[in-house]
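So that we are looking at the same thing, I have put the structure below in structure tokens.
All protein chains but one are shown in place.
This part shows subunit A:
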Amino acid sequence: MSSIPKKRQEALKWNGWGYKDSGFILNKDKVLEFIGDRYPLGRLKLPYFTAWVVEHLGTDFNKKTESIPLPPPESFPPPNLTDEFMTELRSTGISLSIEGDDRLFRSHGHTLHDIYNIRTGRFPRIPDIVTWPEKHDDVVALVHLAKKHKIVIIPFGGGTSVSGALSCPEDESRPIMSLDTSQMCKLLWVDKDNLTCCAEAGIIGQDLEARLKEKGFTTGHEPDSYEFSSLGGWVATRASGMKKNTYGNIEDLLIHVRMVTPQGVLEKRCQVPRISAGPDVHHMILGSEGSLGVITDVVLKVRPLPPYKKYGSIVFPDFSSGVACLREIAKQRCQPSSIRLMDNEQFKFGQSLRAEANMLGIIKEGAKTLFLTLYKRFDLNQVCVATLLFEGRQDEVEIQERRIYNIAKQFGGLKAGEKNGERGYILTFVIAYIRDIGLDLYQVAESFETSVPWSHTYSLCENVKTRVAHECRVRGLKHFFITCRVTQTYDIGSCVYFYFAFNYTGIEDPVHVFEEIESVARDEILANKGSISHHHGIGKIRRKWLPNTISEPAVSTLLSLKKAIDPDNIFGNGNILGEAKVPALSKVKSKL
């Protein structure tokens, strides 16, 4: 059984992130508080965070704007479906729903745009029907039906997309079916000899890990969304996990995949460590974002569970020395499972997300601060922190630790203890909940990411922050917050993650302003040799930059591929290229 019920809205928020029983609230003392027992943070009052929000985002706790309630069933547009199709669909016995809330829930992902519109009742086009296939053959049947009745299929996994990939194209005249894979959630087998496992594509991250743990294994694939995101979704978006240094990204883990397309089932008919057989068809499926077919099952590598796990952290005098240190660690290829570098703003932000300290805590904190500022002459407005996660055998971890801290020393870094490191990782899953309380208090927030060569990592981080700050100022935004962290290291470069928020009091259309600034930020990223995306994917919101990124011949290749696999555009979610205006190719109408 999946941890998430078939009626998702029973456990999850219909208009925000995550579980209904978890999240931030403003308590009656006007102090922010995290509630819910699912996370190690526990129930926690956050006085420092409350003060931080007031100082940095100018939050006024007396002004709240709450989401509209879930609209009544009759208010949704009736589904546009023929009886003929419905009869034939019912005869297959596949579970389906034409309820408004089921359809609404599957009409969006989790971009700011999506959530803001849902909260304010600006509903987008919603699918006409939701189906829940339970096995591969169900999917084959659905695709066959869709082909026959000219229905568009949009595959839906965990619904955590942040690229607009799930939204229905507004100009689509055909009926749209949301194909929810969540009921295809079995771990099919584990092969202990070859260290592989096979699971159905709808299984969500936490379930996959739980099942494997019972058998003493892990995939080690842990994207920040892994509580909700699905295996098929990872493959379809080229996901990346926090611990990729030890286990690899999804493309490194992937051994085999089956995808149901309008032309039949696409797969590689072997499970081998490597193959030289022309262009790799897996790479047509990886990152296809639901525009070519539905992924039904996946074989991944697994590893035995690590016997030992340890957190750590390093304080650097400033961000540039932190980046230089990460570069050196990458050069020596001695990265621990995870290493992340937070900038000064995020460091201070993270510091505010803690419980009220008792006397002893205050003294300890004070002593640490004095040590840093007076003895080490660190400027608290410049320092930044790297958090580390080591996994493996204890002796291996100890050797690795020593190596890392020695390198850090060369760059002025100081070991800052396990606690700081651990908190950093605990916060990872909680941070996603902040946006909802933010929206209640006139704040909009979003994250965006990129990958960039080492030579431009530092300047990209600084330039994007500088540019965003300037763009805010020229738009008259008084309170805004822009911060970044380096979340992955590679041989040639890094992955950088930005958080951006602003107070939208007095602004007519905050989402539009936000999107304008985000678009400017992406231009700045590209000017600084960064990429269009490291792991979020293209979806619809980054389509405009793709032709320039991959060159025109590549665009036409992709369009021909789409045409060959899906000539009727059954998988017409418009992702990746959509109706990209490529001058030389403008006559090609087909969508990818």
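To be clear about the criterion, contacts are C-beta pairs under 8 Å (C-beta built on N, C-alpha and C of every residue); 3 or more make two chains touch, one makes a residue touch a chain; residues count from 1.
By our rule, contacts and distances are computed from a predicted model.
**Q** Looking at UniProt, which of "ubiquitinyl hydrolase 1", "NADH-ubiquinone oxidoreductase chain 4L", "GPI transamidase component PIG-T" or "Phospholipid/glycerol acyltransferase domain-containing protein" names the chain that isn't shown?
**A** Per the UniProt record, that chain is "Phospholipid/glycerol acyltransferase domain-containing protein".
**Q** From the listed residues A:Gln400, A:Asn528 or A:Asn569, report the one that touches the chain absent from this view.
**A** Candidates A:Gln400, A:Asn528 or A:Asn569; residue touching the omitted chain: A:Asn528.
**Q** In the whole complex, not just what's shown, which of A:Ser2, A:Ser352, A:Asn463 or A:Ser556 touches the removed chain?
**A** Only one of A:Ser2, A:Ser352, A:Asn463 or A:Ser556 touches the chain omitted from view, namely A:Asn463.
**Q** Applying the definition given at the start, please give the residues of subunit A touching the unseen chain.
**A** 317-320, 379, 382, 456, 459, 462-464, 466-467, 469-470, 473, 524, 526-529
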